[in-house]
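Okay, handing you the structure first.
Every protein chain but one is kept in place in this view of the complex.
And then subunit A:
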Amino acid sequence: MSLFISLTLNGEAREVSIDDPRVTLLDLLRERLALPGTKKGCDRGQCGACTVLVNGRRANACLMLAAGLDGAEITTIEGLARGEDLHPVQAAFIEHDGFQCGYCTPGQIMSAVGLIAEGDAGSDPERIREGMSGNICRCGAYHGITLAVQEASRRMAAKDEGGAA
């Protein structure tokens, strides 16, 4: 009993077959669609390692059943860079050493992209820390993460203004 859903996955329209109603978005990506960049850290919404953007908002992929996502637009870490060009958040994570082992990093970066899009953290470190607190980093790279999000947020705001001018 297979069910088909339509997704826009990293900008590409896809018909995806769901072989089992229990499949989460996370296991769909990792085990069935060869997109293992999104990580599993707890499988129950407690760590943020699986953060992706669903219709532009951050979501824990481990908490979403794939079958319920017909028509959704999903962005994963693999879909963030434009070819060779890193997303500003990705570049800032490298520059500010916003990771150590890198396992929480795809989730941190997607969460940061979502946070910046939500628009209410700005570059205020206290609000960034709060807004990024759904993503656990066991290595403790928080200092670099906060700096990276701050910088990316500033750069993206500057670019937006530049674009508008």
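Criterion: contacts are C-beta pairs under 8 Å (C-beta built on N, C-alpha and C of every residue); 3 or more make two chains touch, one makes a residue touch a chain; residues count from 1.
Everything that follows uses one rule, which is that contacts and distances are computed from a predicted model.
> Tell me the UniProt protein name of the chain this structure doesn't show, selecting from "Cytochrome C class I", "Transport protein (ABC superfamily, atp_bind)", "Dehydrogenase" or "Quinol oxidase subunit 1".
Going by UniProt, the chain not displayed is called "Dehydrogenase".
> Just one of A:S17, A:N55 or A:S133 touches the chain that is missing; which is it?
Within the whole complex, the residue contacting the unshown chain is A:S133.
> Among A:I116, A:A141 or A:M156, exactly one should touch the missing chain; which is it?
Spelled out, the listed residue whose C-beta touches the missing chain is A:A141.
> Identify the residues of subunit A touching the omitted chain, counting contacts across the whole complex.
Touching the chain left out of view, subunit A contributes residues 19-20, 22-23, 27, 30-31, 34-44, 46-47, 49, 76-78, 80-81, 86, 90-91, 93-95, 97, 99-106, 109, 125-126, 128-130, 132-146.
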